[in-house]
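Starting off with a structure, shown below.
Only one protein chain is missing from this complex, and each of the others stays in its spot.
Up next, chain A:
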Amino acid sequence: MPNTIVKKKGLIPGRVSEMIISAPEIATKARPGNFVVLRLSPQGERIPLTIADTDPQAGTITIVYMVLGKTTAMLEKLVQGDDILDVCGPLGKPTRLDKVGTVICVGGGTGIAAMHHIAKGHHRVGNRVVAIIGARSKDLLLFEKELASFCDEVLVATDDGSYGHKGFVTEVLAKRLAQDAHVGEVVGVGPVPMMRAVAETTRPFKVRTIVSLNPIMVDGIGMCGACRVTVGGKTRFACVDGPEFDAHSVDFDELMRRLGSFREQEQASYNTYCECHG
């Protein structure tokens, strides 16, 4: 019951893992687009992670994380059967799932996992779902099989050309948009430069485009304003107004800058942890 890790699977050894966590209340309530906030130790920070999938019957949620700093490194040390100290959620506004015909879901890196839940939601409401996923190389590609189980098409791009299109997801996206005039919506989830590139790719096509933003958060419940982003010239809080916003109105430069606010401290904290824990 208390946030037990039911299953853990390394997706990219030592870097990206998937965890299935027992959290019945969250599993029942979570909708595509929602996230949770985790805390691992009494001294620990609160980190937001998008819910990649849920199983309400089993009472579990799935999260996927990349080891980037101290907290994710600590998460990587946990094994099946361990409990996570705090799991708070579901948080954020769920994805708006309208029936629009064809939806293209673009995912990059660990963002593919978060995009998976959104794509699933679009499939459930009867949209035709095209997934475009990308990574540096074939062995770094996530969730291809899972997406293939319900998506109408899964298109792949790798930087090194080891699999699928050689190049960026946005090149695949642009080609697809040029061929298909019936795309009702595009969703982009991944690193900020990728989401910005998705926004620029779809802009000339004037297609509704949604991105799921990942600013620094502390409480995740609309209390501190750490996660503020500028959208359409207005200050919005990603935790309660988002995390999804109209890609064409987001100030990506600002998001990128603000993500670096605590980089030195984060790096120092991570380095100390690595020195002490290998």
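Note that in this section a contact is a pair of C-beta atoms (placed from the backbone, for glycine too) under 8 Å apart; a residue touches a chain by one contact, two chains touch by 3 or more; residues count from 1.
What we mean here is this: contacts and distances are computed from a predicted model.
A.B. asks: Quick one: the chain not pictured, UniProt calls it what, "Copper oxidase", "Dihydropyrimidine dehydrogenase", "ATPase associated with various cellular activities AAA_3" or "Carbohydrate ABC transporter permease"?
C.D. replies: Its UniProt record gives the name "Dihydropyrimidine dehydrogenase".
A.B. asks: Where the complex has a chain not shown, which of A:His117, A:Arg176, A:Arg196 or A:Arg228 is the residue touching it?
C.D. replies: In the full complex, the listed residue that touches the missing chain is A:Arg228.
A.B. asks: In terms of residues, what is the contact footprint of the unshown chain on chain A?
C.D. replies: Here the touching residues of chain A are 25-26, 29, 39, 41, 43-46, 70-71, 85-91, 218-219, 221-226, 228, 230, 235, 237, 240, 251, 254, 257-258, 260-262, 265-266, 268-269, 272.
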